[in-house]
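Read through the structure below, which is laid out as structure tokens, and then see the notes.
Only one protein chain is missing from this complex, and each of the others stays in its spot.
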Amino acid sequence: VSEPNPFRADVLLRVRYSDTDQMGTFYNSRALDWFECGRTELLRAMGTPYTTLEAAGVFLPVTEAHVEYRGRARYDDLLRVTTSAEMSGKARIRCDVEIEHAESRAPVARGYTVHAFVDAGGRPMRPPSWFLDALRGANGAGG
Amino acid sequence: VSEPNPFRADVLLRVRYSDTDQMGTFYNSRALDWFECGRTELLRAMGTPYTTLEAAGVFLPVTEAHVEYRGRARYDDLLRVTTSAEMSGKARIRCDVEIEHAESRAPVARGYTVHAFVDAGGRPMRPPSWFLDALRGANGAGG
Amino acid sequence: VSEPNPFRADVLLRVRYSDTDQMGTFYNSRALDWFECGRTELLRAMGTPYTTLEAAGVFLPVTEAHVEYRGRARYDDLLRVTTSAEMSGKARIRCDVEIEHAESRAPVARGYTVHAFVDAGGRPMRPPSWFLDALRGANGAGG
Partner (left out) sequence: VSEPNPFRADVLLRVRYSDTDQMGTFYNSRALDWFECGRTELLRAMGTPYTTLEAAGVFLPVTEAHVEYRGRARYDDLLRVTTSAEMSGKARIRCDVEIEHAESRAPVARGYTVHAFVDAGGRPMRPPSWFLDALRGANGAGG
């Protein structure tokens, strides 16, 4: 069952000129780069930075990604990326992300990524119990 | 109803070093860049290159994207991107994409993008009849 | 004559996973993306954000770029980008950039970009006097 009110982490970022395309808004694949920024800050806020996970031999490659584009964002616009996570079955984690303009809260994009847990050799592994504890603790705290 | 056997266009591309990340495979957002390469070649093969669409004031911003990651691809690997398209309702077009290793046909990623038809000012517009004719012609030809 | 002590603006940024490559450090072209982040903050700090310049019909395309790579930077490392600018002749501006680790100050990269002043049609133009005043004011203030 999905958490009714999971822990959320926010991060602000600015649209770079390198993110724009000739339509004048951000190029579509940048949303997935920004989802990564959101995940990075969520994991840090949970007390389990992704650098710690990789240092412990736990890698979280993306197995699925979904984005709905909801509004434009222009060069130098300040965006807020809000991310939450929950387990999806026993072996995957799903991160839900929402991107909006930081001040107006006008929507930009939302979606999710699903991640497997694999070891340094790319073999599926169980999520470490310390990670599951951190996730449960965070989501409980948000409930 | 979805075409049972729509027209497909292929394009080959090589994984660039700039596409890799520290996990040693391609970074997840690159799949959406490669989907674009597939779309570009599909539209060209249909006789309606995207440059022609934009020159005619028809823009196709992405409104939704989905990717399933199915296998690794390393620097310098040669990939085949296969793309088909069909209308999704009266005002959207959906492009289905499959990426595999060019020789082994081992899967890399698959997914789709959905696009609105908008004018230069970003306002929704009807797809031009010449574009719908080209799409119907192509997909009929593939049937 | 080059300013002995021009105005400098700082911005912090984190290395994203999408910036890494399979060598485990940032991919070389990202330095130019980061140089842009530095320029954006320098222009804002001068009171002439680049959005204001473009809104006034003044564009600053890069005509030359140079980067020296001086050290590694890994995923999630916090970097400081320090930027200064001065006119290069009457029609170009040169931005000097230094990137270092935010805490250790270990060097990452340094270099510069040179920019022309062009109008919306891409034609060379004189730098607006209000921009030259802002640049002179800023660099004087730093002297």
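Read from first to last, the chains carry the letters A, B and C; within each, the first residue is number 1.
What we mean here is this: a contact is a pair of C-beta atoms (placed from the backbone, for glycine too) under 8 Å apart; a residue touches a chain by one contact, two chains touch by 3 or more.
What you are looking at is a predicted structure, and each value in this text was computed from that prediction instead of being measured.
Considering the whole complex, the hidden chain is in touch with A, B, C. Even with one chain removed from view, chain C keeps its contact list with that chain: residues 23, 25, 28-33, 36, 59, 61-69, 72, 113, 122. Chain A meets the missing chain through residues 17-18, 20-22, 24, 27, 29, 74-75.
Not every partner is drawn; the one left out touches chain B at residues 14, 16-18, 33, 36-37, 40, 49-51, 75-76.
Rule of thumb we're sticking to: only the chains that are shown with their structure count from here on.
With chains as nodes and touching pairs as edges, the resulting graph is complete, every pair of chains being joined.
Superposing chain A on chain B by their CA atoms means rotating through 180 degrees, a value rounded to the nearest 5. When each chain is reduced to the average of its Cα atoms, B sits farthest from chain C.
Inter-chain centre distance (chain A to chain C, centres taken as mean C-alpha positions): 29 Å.
Note on chain placement: the centre of chain A and the centre of chain B lie 25 Å apart, centres being C-alpha means. Counting only residues that touch two or more partner chains, chain C has 17-18, 75.
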